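This is the structure I want to talk about, given as structure tokens.
Of the protein chains in this complex, all but one are displayed in their positions.
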Amino acid sequence: MGKIEDRLAELDVVLPPPVVTPPGVVLPFAFVHVVDNRAMISGHAPQTSDGSLAGPFGKLGTDLTVEQGYVSARLVGLSILGSLQRELGTLDRVHGWVKALGMVNADADFTDHPAVINGFSDLILEVFGPDVGVHSRSAVGMASLPWSIPVEIEAEVVVR
Amino acid sequence: MGKIEDRLAELDVVLPPPVVTPPGVVLPFAFVHVVDNRAMISGHAPQTSDGSLAGPFGKLGTDLTVEQGYVSARLVGLSILGSLQRELGTLDRVHGWVKALGMVNADADFTDHPAVINGFSDLILEVFGPDVGVHSRSAVGMASLPWSIPVEIEAEVVVR
Partner (left out) sequence: MGKIEDRLAELDVVLPPPVVTPPGVVLPFAFVHVVDNRAMISGHAPQTSDGSLAGPFGKLGTDLTVEQGYVSARLVGLSILGSLQRELGTLDRVHGWVKALGMVNADADFTDHPAVINGFSDLILEVFGPDVGVHSRSAVGMASLPWSIPVEIEAEVVVR
């Protein structure tokens, strides 16, 4: 394994296995799709360590606190790192983060989307450092998300 | 015409003409914008064969069944293929699909966004096959969409 994997061990972070979706769900797309030197990362969900979807489920503003949303966004980040590692072999192949679209399952009055998606950004910066981890980002509120997950994030990295 | 056009004929699929928007609507952007070898595809709507917007209109979870949403997402795919063909001359110039953002007009409790957007993904894989058609994807719920269309999808392909 590589330097980023050492860093994950140092942080005591374990990446989840491929997502186990509810019965009957068909997902005919790639979780990570490498095109030239770009790795396109599909919308990911928070996962538990056994691969299933991680609760709490529901909406920010109604069902989850900002702190719970932050933890969910961090779990989405770990799910993304797991997918990237399986596709790339080692996370050392990530040359730089490009962008992330942070989608929060939120009610009409919620206003703290950035504080939720910080759970993802803080993880990426913690693991990759400020030079490789820096990224552009949006954090916005969705009417609903698959299986009532509280956060879904899609992203892009440059690989070598 | 090219191999992909032959494949469309084989599947008995006819691509719609440019979208006919409601009176007074101004859309000051490109439906497909080619930058270097990337074709950026604007958010597209479901169309009928005469070019107008295709119903049913409204929200998943309230007004449309998942099956109706699936058909709408397939129609969005056909609209996108029509725009790509007009811009590129032939769909054979599509070297690979990159990503798609599948946006579902959904109520707050809807949870089956992936099953809706599969109408798009299945079409792309059917027409282009698994090597060219593979793509990354997100499927999420919007509070509302233009003219109450049930699905809007933006995407990116690599061209040659």
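The first chain written gets the first letter, and so on, giving A and B; residue counts start at 1 in each chain.
One rule holds in what follows: a residue touches a chain if its C-beta (ideal position, glycine included) is under 8 Å from a C-beta of that chain, and two chains touch if they have at least 3 such contacts.
A quick note: this is a predicted structure, and the numbers were derived from the prediction, not measured.
For the chain not shown, which residue from B:P16, B:G43 or B:G82 touches it across the whole complex?
B:G43
Tell me, which residues in subunit A touch the chain that this view leaves out?
Subunit A touches the missing chain through residues 61, 96, 98-101, 106-115, 118, 121-122, 125, 134-143, 158.
Where does subunit B touch the missing chain, residue by residue?
25-33, 35-36, 38, 40-43, 59, 101, 103, 107-108, 142-148, 152, 154
FYI, only the chains that are shown with their structure count from here on.
Can you give the whole-Å distance between the Cα centres of subunit A and subunit B?
25
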